[in-house]
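Left out: one protein chain. Kept in place: all the others.
Presenting subunit A:
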Amino acid sequence: MTALLEFKHVSKQYGSETRALTDVSFSVRSGEFVSIIGPSGAGKSTLLRCINRMIDASSGEICIEGRNVLEFRKNELKRLRTSIGMIFQHYNLVDRLSVMENVLHGRLGYKSTIAGMLGLYREEEKQQAYQILGILGLEEQVYKRCDQLSGGQKQRVGIARALIQGPKMLLCDEPIASLDPNASKVIMDHLRHISTNLGITVIVNLHQVETALKYSDRIIGVNQGKIVYNGTPGKMTSEELERVYGSERREQRADQGETQAG
């Protein structure tokens, strides 16, 4: 299998002092489900946003299908972003618009400026949106305004908006950090399903180690901008976890007891 995404010695520097990423290298195969775990402020979000250039890396190479995205110009960048879906912790929907309109926002990258501004979508696009909403169990909410939905429903709208882009890759920035355990499970099941059945690569930033271990094909542990673990969940030992989380993890474990799924 070929690598869809490849990080080669990527670093990101904010100003002259703060280093968010230091010499990060890894690769992700097509269709893989990868979780990035690590303490707050470790650089997980920066890492994720470097992929679709919402943040520009300072040095190194980020290759998608063999092409370095750091060299992309305006139009290539737009095409790149169109082919990568993104899901956020706070859903980032337009609350005042309906579910349908929010999902169709995922098509804006394919439309002309005028058609996009006025929200003129083709019939097929609307049908596709409806189908995706059906798969995610939101048929009944199609014309509701987004501020009337629960958190879990909003996140599913977020997933629908990403899916209608027809992406090769889904970047999820803490998708379940604001959700209750039940809604979290629904969202993670959907993401797993997307990866397994649709063959879309899914890269998830996670706070919950147990969830990461349960759902992922591979775990990447980040601490202080460096990759400290890169391997399957099965090989993740408690020593490795301690290296990822440092002392913070030790305190957490003292609270929770030794719960470690494998």
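The rule is short, and it goes like this: contacts are C-beta pairs under 8 Å (C-beta built on N, C-alpha and C of every residue); 3 or more make two chains touch, one makes a residue touch a chain; residues count from 1.
One rule holds in what follows: contacts and distances are computed from a predicted model.
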item: Omitted chain (choose from "Phosphonate transport system permease protein", "4-hydroxybenzoyl-CoA reductase subunit alpha", "ABC transporter domain-containing protein" or "YCII-related domain-containing protein") - UniProt protein name; value: "Phosphonate transport system permease protein"
item: Which of A:G41, A:G119 or A:G199 contacts the chain that the document leaves out; value: A:G119
item: Residue among A:S25, A:Q127 or A:Q148 touching the omitted chain; value: A:Q148
item: Contact with the hidden chain (one of A:H90, A:R122 or A:H193); value: A:H90
item: Contact with the hidden chain (one of A:K8, A:K111 or A:K214); value: A:K111
item: Residue numbers in subunit A that touch the chain omitted from display; value: 52, 54, 78-79, 81-82, 84-86, 88, 90, 92-97, 101, 105-106, 108-111, 113, 116-119, 145, 147-148, 158, 161-162, 165, 171
